[in-house]
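I am attaching a structure below and will ask some questions about it afterwards.
For this depiction, one protein chain was excluded, whereas all remaining protein chains were kept in their positions.
Take a look at subunit A:
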Amino acid sequence: MTTVIVGAGMAASRLAQELPDVTVLGDEAHPPYNRILLSAVLEGTHSPDALALGVPDGVDLRLGTRVVEIHREEREVELADRSRVGYDRLVLATGSIPTLPPIRGLVRMDGRLHEKVHAFRTLDDCRRLEREVRHARNAVVVGGGLLGLQVARALSVRGLATEVVEGGEHLLRSQVDAKAGAILARDLKRLGTTVYTGARAVRLDDRGLTLDNGYLLETDLVVLTAGGRPSTALARRAGLDVRRGIVVDHHLRTSDERIHAIGDCAQHGGQVTGFVPPAWEQAGLLARHLAGEDVSYDGARTVARLRATDLDVAVLGDPERADGQVVEVTNPVIGSHRKLVVRDGVIVAATLVGDLSRIGQITQHYDRGTVLGPREPGDLLMADRVATPVELSDDAEVCACAGVSAGRVRACASLDDVRTTTRATTGCGGCAPAVRQLLATRTLEGTNR
């Protein structure tokens, strides 16, 4: 059975790793790479050479290949050069494409973007921007979502005076509430990045970027991160059921049973995800389904993590819309805001900003649907209690290697005495500090307890 995958992004490469006899048609010139690390490459903390994702030997990987048409009757896809590739199964993993905000002057008369303007979606985008960063002094990032904040931090770490423009009332507005957004804005400000919220960029010209509140931001670079939309044109032309994304069922099947869709381009149960983990989950599940296993997809639990230096954000599920009781701890003094949405003892969503302690534990509970006790959500948001030193009773064991109690140590005259009569401290040596402390206390008090 021949499987053809349209797209060579992260979802496609994962599927290709798990299926035999696969043809991958990618329109970028690069073999599959890890797209979500591009902001780290821009920041300079991730080597661009360490981005490549594996494609197993035997996969027919065709790069720089754009698919222009699906001929469902013939079970063939047509490429830009008019050649055709036949399939038994077709998987659309076309990802998403950045949306251009309605800013005058963004697109030049010849249809190309203004020379200061950069998208940030592909490795080529990243390289182009990286080249500019070297001699630019300042930058404006349009969009205060996860990608926008990552790019803003990256540019700032690279030494550019960076400003963020967000049309909504606060940062990360599709993920977190206003309190969290405000804390993030303050963190960014502390890190030297100016944030404009509730402001829309309306015009770009040689002076700079003008906002709808009249501000003019002089800038060398404008980076567009304000959203993307599922890339569905191919599916739409082929007459598949497309709403926001390409509609798929619990087998990730489109309205044509020989065509599947995974990743950012797919819409399942009314949801389009836009994150890698669900895309990989879909790829894994589709591989098993195509191999004949009885598996079905029932939607993803998403954990969105900001990957940016000195900004701590994690969003589990959809905390602003999830149904449940909210347990939250906000400390504006230190800039932390953490909130768990709990339903029937299960964490169904969470926001963690400014303090990620126990993130690993909270994520485990969320992913596994652990039923917690009534006090646990609160305890998870509390700091560890600091243990206080305890006065050891005479029968408390001090040395586990030799089985020596505090009383027997107290009865000794010196460390040498302890060593020869009890053998404490001679095994693993871990009790030495405690033994010294016991001896010291005994001498000071002058008693022989």
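A few comments on the model shown:
Here is the rule we go by: a contact is a pair of C-beta atoms (placed from the backbone, for glycine too) under 8 Å apart; a residue touches a chain by one contact, two chains touch by 3 or more; residues count from 1.
We take it that contacts and distances are computed from a predicted model.
Taken from the listed names "Molybdopterin oxidoreductase family protein", "ATP-binding cassette domain-containing protein", "Sulfurtransferase complex subunit TusB" or "ABC transporter permease", the protein name that UniProt assigns to the chain not shown is "Molybdopterin oxidoreductase family protein". For the options A:29, A:52, A:216 or A:440, the residue in contact with the chain missing from this view is A:52.
Considering the whole complex, the residue from A:184, A:392, A:412 or A:439 that touches the absent chain is A:392. When the omitted chain is restored, the residue from A:291, A:371, A:413 or A:440 that touches it is A:371. For the chain left out of this panel, the touching residue among A:121, A:170, A:260 or A:307 is A:307.
Residue positions on subunit A in contact with the hidden chain: 10, 14, 33-34, 36-37, 40, 45-47, 49-54, 276-277, 303, 305, 307, 356-357, 359-361, 363-365, 367-373, 375-376, 379-380, 386-390, 392, 396-403, 406, 423, 426-431, 433-434, 437, in rising order.
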